[in-house]
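Shown here: the complex without one of its protein chains, the others still in place.
And now, subunit A:
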Amino acid sequence: MNALQQDIAQLIIDTLNLEDVTVDDIPPDLPLFGEGLGLDSVDALELALALQKHYDIRIASDSKDARQHFTTVATLAAFVQAQKDACAS
(Lines give C-alpha, C1' and ligand atoms only; values in the text may rest on other atoms or scores of the structure.)
Protein backbone atom coordinates (compact mmCIF):
# COMPACT_ATOMS: atom_id res chain seq x y z
CA MET A 1 0.00 0.00 0.00
CA ASN A 2 1.54 3.36 -0.97
CA ALA A 3 1.28 6.54 1.09
CA LEU A 4 -1.66 7.99 -0.85
CA GLN A 5 -3.58 4.72 -0.61
CA GLN A 6 -3.00 4.64 3.16
CA ASP A 7 -4.10 8.24 3.40
CA ILE A 8 -7.32 7.50 1.53
CA ALA A 9 -8.07 4.40 3.57
CA GLN A 10 -7.70 6.49 6.74
CA LEU A 11 -9.92 9.22 5.25
CA ILE A 12 -12.60 6.59 4.60
CA ILE A 13 -12.41 5.39 8.21
CA ASP A 14 -12.53 8.91 9.68
CA THR A 15 -15.17 10.33 7.34
CA LEU A 16 -17.55 7.40 7.59
CA ASN A 17 -17.01 6.84 11.30
CA LEU A 18 -15.90 3.21 10.93
CA GLU A 19 -15.08 2.38 14.54
CA ASP A 20 -12.77 -0.59 15.06
CA VAL A 21 -11.72 -0.61 11.40
CA THR A 22 -8.02 -0.03 10.64
CA VAL A 23 -6.21 0.86 7.44
CA ASP A 24 -5.05 -2.75 7.21
CA ASP A 25 -8.69 -3.86 7.02
CA ILE A 26 -9.08 -1.95 3.74
CA PRO A 27 -6.52 -3.40 1.31
CA PRO A 28 -6.15 -1.39 -1.93
CA ASP A 29 -8.08 -3.90 -4.03
CA LEU A 30 -11.01 -4.53 -1.66
CA PRO A 31 -14.29 -3.47 -3.29
CA LEU A 32 -15.62 -0.55 -1.24
CA PHE A 33 -19.30 -0.86 -2.14
CA GLY A 34 -21.69 -3.75 -1.78
CA GLU A 35 -19.75 -6.95 -1.24
CA GLY A 36 -16.42 -6.08 0.28
CA LEU A 37 -16.32 -3.20 2.76
CA GLY A 38 -20.10 -2.74 2.43
CA LEU A 39 -20.47 1.00 1.81
CA ASP A 40 -23.63 2.42 0.22
CA SER A 41 -24.68 5.39 -1.91
CA VAL A 42 -24.83 7.87 0.98
CA ASP A 43 -21.26 6.89 1.88
CA ALA A 44 -20.26 7.58 -1.74
CA LEU A 45 -21.61 11.14 -1.52
CA GLU A 46 -19.95 11.65 1.85
CA LEU A 47 -16.66 10.29 0.57
CA ALA A 48 -16.75 12.45 -2.58
CA LEU A 49 -17.22 15.52 -0.39
CA ALA A 50 -14.33 14.53 1.88
CA LEU A 51 -11.99 13.81 -1.04
CA GLN A 52 -12.76 17.19 -2.60
CA LYS A 53 -12.10 19.02 0.67
CA HIS A 54 -9.04 17.01 1.63
CA TYR A 55 -7.23 17.00 -1.73
CA ASP A 56 -8.66 20.23 -3.11
CA ILE A 57 -9.89 18.48 -6.24
CA ARG A 58 -13.16 18.53 -8.11
CA ILE A 59 -15.32 15.49 -8.77
CA ALA A 60 -17.99 16.06 -11.39
CA SER A 61 -21.18 14.46 -10.07
CA ASP A 62 -22.34 13.52 -13.58
CA SER A 63 -19.08 11.87 -14.55
CA LYS A 64 -19.67 8.47 -16.10
CA ASP A 65 -16.32 7.38 -14.75
CA ALA A 66 -17.14 8.19 -11.11
CA ARG A 67 -18.40 4.67 -10.47
CA GLN A 68 -15.08 3.23 -11.70
CA HIS A 69 -13.01 5.70 -9.67
CA PHE A 70 -14.86 4.73 -6.49
CA THR A 71 -14.40 0.96 -6.89
CA THR A 72 -11.44 0.47 -4.54
CA VAL A 73 -8.84 2.43 -2.58
CA ALA A 74 -6.40 1.73 -5.46
CA THR A 75 -8.71 3.24 -8.11
CA LEU A 76 -9.48 6.22 -5.86
CA ALA A 77 -5.78 6.83 -5.29
CA ALA A 78 -5.10 6.70 -9.04
CA PHE A 79 -7.96 9.13 -9.64
CA VAL A 80 -6.83 11.57 -6.93
CA GLN A 81 -3.25 11.44 -8.24
CA ALA A 82 -4.44 12.15 -11.80
CA GLN A 83 -6.53 15.12 -10.60
CA LYS A 84 -3.67 16.54 -8.59
CA ASP A 85 -1.30 16.15 -11.55
CA ALA A 86 -3.82 17.85 -13.83
CA CYS A 87 -4.17 20.78 -11.44
CA ALA A 88 -0.42 21.11 -11.03
CA SER A 89 0.34 21.26 -14.75
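Note that in this section a contact is a pair of C-beta atoms (placed from the backbone, for glycine too) under 8 Å apart; a residue touches a chain by one contact, two chains touch by 3 or more; residues count from 1.
In the analysis below, contacts and distances are computed from a predicted model.
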Undisplayed chain, where the name is taken from the UniProt record, one of "ABC transporter-like protein", "NitT/TauT family transport system permease protein", "3-oxoacyl-ACP synthase" or "ATP-binding cassette domain-containing protein": "3-oxoacyl-ACP synthase"
Omitted-chain contact residue, chosen from A:D20, A:E35, A:D62 or A:D85: A:D20
Touch list for subunit A against the chain that is not drawn: 16-21, 38, 42-43, 45-46, 49
